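Excluded from the complex is one protein chain; the other protein chains are retained at their positions.
Let's look at chain A:
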Amino acid sequence: MNSRKIELLVGGFILAGLIAFAVLVIKVADIDPTQQAQQYQLTAYFDNIGGLKVRAPIKVGGVVVGRVAKVELDVTELVPKVTMSIDSRFNQFTDTSSVSILTSGLLGEQYIGLTPGFILDEENYLADGDVVEDTRSAVVLEELIGQFLYSSDEGE
């Protein structure tokens, strides 16, 4: 086989591989390579984080704006501390915003719901490293059942 044909076939092979990679990136992972996401970090302290995992989504009204970067126990306060990475495009949250741990579906994964606060002139926007003060813990099914049993006991 002459070298011209070999070169053509090799070129076609490399092209096919790169096209396959492009398909994986654009069609399968649905990533826009032109948009390199800048992120900023917020922290929040919860009483109970339930089953929240690292990389769980942070949603505003169902739209994902970021992900949980770190879940750890604060050593001085002994409460769970959650670090959230939020896309820099969404930097208009005021410091009256609140976060709560929600569950998608009855037994689905847990995520953080971010509720934006009111926008007033004197309010400050949350920036990198800020702490979200207003937090609501996860609803733990066992505690809920416990409360229900306890309250129905008292009712008798």
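Points worth noting:
Here is the rule we use: a contact is a pair of C-beta atoms (placed from the backbone, for glycine too) under 8 Å apart; a residue touches a chain by one contact, two chains touch by 3 or more; residues count from 1.
Convention: contacts and distances are computed from a predicted model.
Going by its UniProt record, the hidden chain of the complex is named "Intermembrane phospholipid transport system permease protein MlaE" among "Nitrite/sulfite reductase", "Extracellular solute-binding protein", "Intermembrane phospholipid transport system permease protein MlaE" or "CRISPR-associated endonuclease Cas1".
Even with one chain removed from view, chain A keeps its contact list with that chain: residues 3, 6-7, 9-10, 12-14, 16-18, 20-21, 23-25, 27-31, 55.
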